[in-house]
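Questions regarding the structure given below will be posed in turn.
Only one protein chain is missing; all other protein chains are in place.
Chain nomenclature is as follows: A, B and C, assigned in order of appearance, with residue numbering initiated at 1 for each chain independently.
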Amino acid sequence: MSGRRIEHGGRVDRSRVIRFTFDGKTCSGFAGDTLASALLANGVRVFGRSFKYHRPRGVIAAGSEEPNALVTVIRDEARCAPNLRATQVELYDGLVARSQNRWPSLDFDVQAVNDLLSPLLPAAFYYKTFMWPRAAWHKLYEPLIRRAAGLGESPTLPDPDRYSQRFAHCDVLVVGAGPAGIAAALSASTSGARVMLCDEQPEFGGSLLDEPTATIDGKASGDWVRDSIATLRARANVTLLSRTTAFGYFPHNLLGLNERITEHLPAPSANMPRERLWQVRAARVVIATGSIERPLVFPGNDRPGVMLASAARTYLNRHGVAVGQNVVLVTGSDAAYSAALDLRVAGVRVALIADVRTDAAGAPLDTARQAGIEVVTGATVLGTRGRLGVREVTIGMLASGAVNDTRRVECDALLVSGGYTPSVHLFSQSRGKLEFNEARQAFLPSISAEPECSAGSCRGVDGYAEVLNDGARVGAESALAAGHSVAAQQYRVQSREFSMHGLPGVLPQANHLQPSRAFVDFQNDVTTKDLALAMSEGFESVEHIKRYTTTGMATDQGKTSNMNALAFVAGELGRAIPKVGLTTFRMPYTPITFGIFAGYDRGDLFDPVRPTPMHDWAVQQAAVFEDVGQWKRARYFPRPGEDMHAAVERECKAVRAGVGMFDASTLGKIEVVGPDAATFLSRMYVNGFATLAVGRSRYGILLRDDGFIYDDGVIARIAEDRFHVTTTTGGAARVFGMMEDYLQTEWPDVKCWLTSTTEQWCVIAVQGPRARDVLAPLVSDVDFSAAALPHLGVTQGRICGVPMRLFRMSFTGELGYEVNVPSDYGLAVWEAIHAAGQSHGITPYGTETMHVLRAEKGYIIVGQETDGTVTPDDAGLGWAIAKSKPDFVGKRSLARATMHAPDRKQLVGLLTADPRVVLDEGAQIVATRGQRAPMKMIGHVTSSYHSAVLGRSIALALVRGGRARIGETLYVPMPGGEIPVQVTATVFYDAEGARLHG
Amino acid sequence: MRKFSGWTLLKEAFGGQQGWTPQWRRVAPQPEYDAIIIGGGGHGLAAAYYLAAEHGITRTAVLEKGWIGGGNTGRNTTIIRSNYLFDESAALYDHALKLWENLSQVLNYNVMFSPRGVLMLAHTVHDVQVAKRHIHANRGNGVDNEWLSPEEAKAYCPPLNIERNIRYPVLGGALQRRGGTARHDAVAWGYARAADALGVDIIENCEVTGLVRDASGAMEAVQTARGLIRCRRVGVSAAGNTSVVLGLADVRLPLESFPLQALVSEPVKPAVPCVVMSNSIHAYISQSDKGELVIGAGTDAYTSYTQRGALHVNSHTLSAICELFPAFRRMRMLRNWGGIVDVTPDRSPIIAKTQVAGLYVNCGWGTGGFKATPGSGHLLAWTMARDEPHPINAPFTIERFRDGHLIDEAAAAAVAH
Amino acid sequence: MVDTAIRRTVGLPAAAWLEVVPSATRFILRGAAGARAAAGEGFGISFPETACRAATDGDRSALWLGPDEQLLLAPDGQVERIEASLAHALQGHAYSLVDVSHRQVGLSVHGPHAEPLLESQCPLPLNLRDFPVGMCTRTVFGKAEIVLWRPAEQLFRLEVWRSFSLYVVQLLHEVAREL
Partner (left out) sequence: MLLIQCPYCGLRPELEFAYAGQAHVARPADPSTTSPEQWAEFLYLRNNTRGIHAERWRHVRGCARFFNALRDTTTDHFLATYRAGEPMPAIQAVQQP
């Protein structure tokens, strides 16, 4: 036992006892505890095992910078979260926490043997070995390393919790609700500006919550925080967000905030999201993120019980927990004296304050000595002892650069402080320029890249009065910049406080030449020896050293280690710190749950499900659907006992022999209207439209300017100045965008306009020899005669009493119509046609049957017969090109010589020698038998089906020089042997097209 | 070069790690070289190594404006595969894959090539068609790639969600077992160390500020932040900054540079045994040896040299990952970063001579350059040494855009990683 | 015969804060500035000249969607009447008038939670200062494109392409769980 709860004090609610378990052991704490504070109060010292050497580790810090105390929190089987910092886990009744990276137990971990082997495992050892025999890396060594690495275990069940997202806009966003942030929010909101204030902790106040002695404008610091927050909360123009981390700073003053909503509750409502992503766009940002105390680097500095002085103070003043009974403080800064003094007042023995500065003097030392604490200066730490926690520290005294006069001091907690590092993470993420400040021995914000301003100790301001007034000033200036004027308040502060200045780097040791095994990055087990090794191998860039040793790359992202590593490297290289440079600060500030990025995008909301007006009907008919873009399309309508093959066989036969109906609503539709509409379409499509008569339609091919097929469809002239253009389902949006692009930017003088009518019209294709018989009784105002409505004729009329555009067209090769009705009527008209067709055996069919029927006719599908490398001529559609037109999109590219090479891949038909064999779509084609890889492949199968009407398999293929090979036998090499195929024309059924005109 | 091995490690363990020496020399540029590579990423360092190792051109320098491996090499999701559709691409990437398979031994540097398999998922009927076309074409080219049913895919990658009721259910996947990952930093350092041992000068913090041509228009020298360096054979391997460097010689290329983001989670014990990619819902994932889930997707929408991307692009990627791996919703993002990738109109690279005699270029790898590192270096070295392309990179010219001989991998698969 | 009085929209779950707007007549009018002025006379509303503003008179509204694009809203069943009156008013002008009555579904989101509900997935600032009464614009809600119009302080009208309407409504319901 070392830590214990003191009798009074702290901000925990001692009337609310909370029970929880850690590694199966039941413990208790109070409301307001973190897991870390409660475990410390229960005397726990070892919180986890380190990443590489599996050394026992305790808690070092009290906040989000904690590198060691990582635990898995388990709410239930599906709600496990690994790698949470015990310092941030708020206690709730029934919380279950488990330590990580140890087996069988935290106190006895088999892999701690790594620590004994550490001379064999220096930084980057894995690059130098495990190379023989060749396969052993993947088969043997890597699995071993992978098992040893990692921290906690990933969850294995789907996470049932909700995650939420919100956009927000404000005039001033204040990040950090310590003294600077609160003062900034107060003054900015007084101006009337819309202010948001967020803080990662559950309680606002920041360092003021650790400060029992200060008064602000005559109020105790805690009371001032409480009253200020109440003031802010009462203002309608202020949004307060606690438990909210500003984790990322994005261009144009967009910040990502992570609000944790239910994680601290024992039984959260299922409706409440666990966490929320805020995307806040602020006119101005105030960064008031404070600073983080640095540990000291000395041998044995990772032993449980070695802790930041500021953390000890937080545990004492916030949680009422003394981290030890007999403590030693080693410090390079004045500020840390406060921790020793507070502990002393709480009745803890302070065995020694060892100040590493030879010239330390003044108020902090005097105050400590007056309190009866022994203080020595010019000290260093030579080592510590204690198996699972520090019980002794060896202090050495420095004299003229050499260490002499060592002494051993017993202690159960060793508080350390190297001074404070300003938290410039967000500023740096914003791409602001940092500058090294010699006096502060820290990087401070210099030139801004975004409309933001830092305030308080994150920009090196020291002292509560200075910090508060800095916050107030920056808050007022930020409000002014956002258009709201206010005068900044001046605060009066009385406090006992000491400077936060310190010294980064490594404490001097007896033998300077022999780098000691002192830890710089605790979680990744990087020691000064590792850094020295990297440098001896020529790695001098700080980014190289980081990568070679992994320092600063652990889950704490080097919050406590980066400056120490940098100072060590600078010292070894004999360069100034700014000359060595700083590694990049990356988003996120602390690890952020994947769930909030996904937010509501899960299940059906992952991507919109676009149903057609007949969707529910198809569902009732047990249709099987396929995803085409965001649309759901009925693929086939199986009857009981039918598989896809049987259903498609039946559907195909029904269309060829009688009549079928098909939902074509997903096809894109664009209404092109205006006096120049025909001109425009003639420029866009390869076809000509000037001569297309009103009431007629034409198959159109759209290229990109690179000459390759982009889309196809049918273009109907509804009136002199009005065209109804269809596109592929997947091409609707991009074709519309491409047309707008040419209209708006290339041909602004062309007078026509586009309107998407994809969803205005529901499209019912009625196809088959009986199609006319089914439709005629339902339709009024339409002359169905071949003369009035020939193939590719278009007319308007009414069906079932509702307005209709009727296209006579066919993607099946049969007599066919496409009935377009306004979408709200679609289902009713569909049902009416279905009912009217019953006597004709009408059969609903899906996309699979549509594919087979069109393949029998050799009609292409863009995206299946084409892949962005196919020209109209390749696809056998050269006939469609209006060659007399001076220009159309893609025409110039088609004139390139390569576009006419005789060995281009051309669309042909294939028939297998064995009619039962259906080729694999995508199968490759070779000209000769017996080829081995690499084969000379001359083409591939684009479409392949069993044709019901032909009673055999058919296929379409793109084959080099294919049209000249018609009649030849080629081969499809498959794993089971070669399949001989005969090259044919692309039309397998009704080549003369008689049925189309029936 | 001191040989790395378990034995060396053991010796140093007892010697207090005092015997290690710099992995490459820190040298000032000499006034003249036989060959210069601009760009000290994996590709450039590999080219320098092969120039020295295979063509005997040891008076070679690599000029890097920052620190080597600090561009896309150092900000990489390290996917290696060769199952590309077109013959030209399959030959190119498989050339690289074969080099990967022996690279640790050749370089005496464990680059941790790990052929754990790359599984590319299909979610729609169209995806299945595209995947099968790839599989057939790959088999014909002698590149392994096989179709897995959803159940087989799940057996290969247990955390994968193959429920049929999700928005875009997994209909199967194409698995290349020889594909996998490698350790990005080690690739750069390994090539640097091996090239250095052959006499190549690796010069960091040496930005190129001018390309100097003689009266005939041929390359004559390179102007740098550290002075003028004479050289008549210059290879540019500068990824996202290729346009900027070539602009110094007034050479324009069909390239645009886009941000490409990636992220890692906090490390966890082994959870994802292979690489999983989904082109149609835009995400890919693997797990590093350290235990981090390594996640990426396609590029951001607009050209940029900022080396950062947008939050909403990350969000799309992670929502896709959470659909495919719903247990990972509680995992946490540890680090996010952005690189600059140079993209050609057909999403295939250029490894070729330019119109300037003595100036060569290797660029346009888009989001998929890492996998090609050994191959592209090997081919660029060949092209520079002989002033003519190797048969494998002969199709990857600049002129293909004029003539229409595109190698359009993008057309067949939405994203090429 | 189909009962044309009953138009069947997708079944959308309602809520206290959400209603599906009754069927309406909708047109997209596109054309040059001169056509816009003339069309306003034909439609009976002088069309907004300011970007992103709607004009309403009685049961008709005109929403500015773009410099050459207006969304016209009127009660159900007025397609032919509006076509005729605009054709008359626009004689001599080049323009495009397209019936999109069935293309989209109108949703009304109202009440004190309307703003936070929509701000969950719409990246525009929707407070009254930035999105005042009378403002309208095309924008996004989640992964759907919408037209968003604020006819009153606590009332937003959404116009959503019909196949996206179920997605938008489900997403709104999902967000509403936490409000």
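Methods note: a contact is a pair of C-beta atoms (placed from the backbone, for glycine too) under 8 Å apart; a residue touches a chain by one contact, two chains touch by 3 or more.
Model, not experiment: these values are computed from the prediction.
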**Message:** Under the definition given at the start, what are the shown partners of the omitted chain?
**Reply:** A, B, C
**Complete:** Filtering A:H8, A:K25 or A:H252 for touch with the omitted chain leaves A:H252
**Prompt:** Which of A:P266, A:P675, A:G737 or A:P790 touches the chain that is not shown?
**Reply:** A:G737
**Prompt:** Of A:R79, A:R344, A:R391 or A:R431, which sits in contact with the chain we cannot see?
**Reply:** A:R431
**Request:** Consider the whole complex, including the chain that is not shown, and state which of C:A38, C:L65, C:A94 or C:L118 touches that chain.
**Result:** C:L65
**Touching residues on chain B - with respect to the absent chain** = 241, 243-244, 252-257, 301-306, 310-312, 342, 345, 401-403
**Touch residues of chain A, complete complex, unshown partner** = 250-254, 279, 281, 431, 449, 705-706, 737, 740-741, 744-746, 748, 886-887, 891-893, 895-896
**Message:** Take the complete complex as the reference. Which residues in chain C touch the chain that isn't displayed?
**Reply:** 51-52, 65-67, 69, 123-124, 137-140, 145
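Methods note: only the chains that are shown with their structure count from here on.
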**Centre distance in Å when chain A and chain C are each reduced to the mean of their C-alpha atoms** = 33
**Asked** So, what's the distance in Å between the C-alpha centres of chain C and chain B?
**Response** 49
**Complete:** chain A and chain B have mean C-alpha positions lying a whole-number Å distance apart equal to 22
**Fill in**
Contacts with two or more other chains occur in chain A at residues 279, 601, 604, 607, 609
**Asked** If you look at chain B, which of its residues touch at least two other chains?
**Response** none
**Prompt:** What residues on chain C touch chain A, complex-wise?
**Reply:** 1-4, 7-11, 23, 28, 30-31, 68, 94-104, 116, 119-125, 127, 130, 142-144, 161-164, 166-167, 170-171, 174-175, 177-178
**Complete:** The residues of chain B that touch chain A in their complex are 4-6, 8-10, 12-14, 16-18, 20-26, 66-67, 69-70, 74, 87, 91, 101-102, 104-105, 108-116, 123-126, 129-137, 139-142, 159, 161, 166-168, 180, 183, 185-186, 189-190, 204, 265-271, 281, 287, 289-291, 306, 308, 310-311, 314-315, 317-323, 326-337, 345, 403-406, 408, 410-412
**Message:** Going by the contact rule set out above, which residues of chain A touch chain C in the complex?
**Reply:** 162, 164-169, 194, 271-273, 279, 281, 600-601, 604-605, 607-613, 616, 630-631, 671, 673-675, 751-762, 800-802, 822-825, 827-829, 832
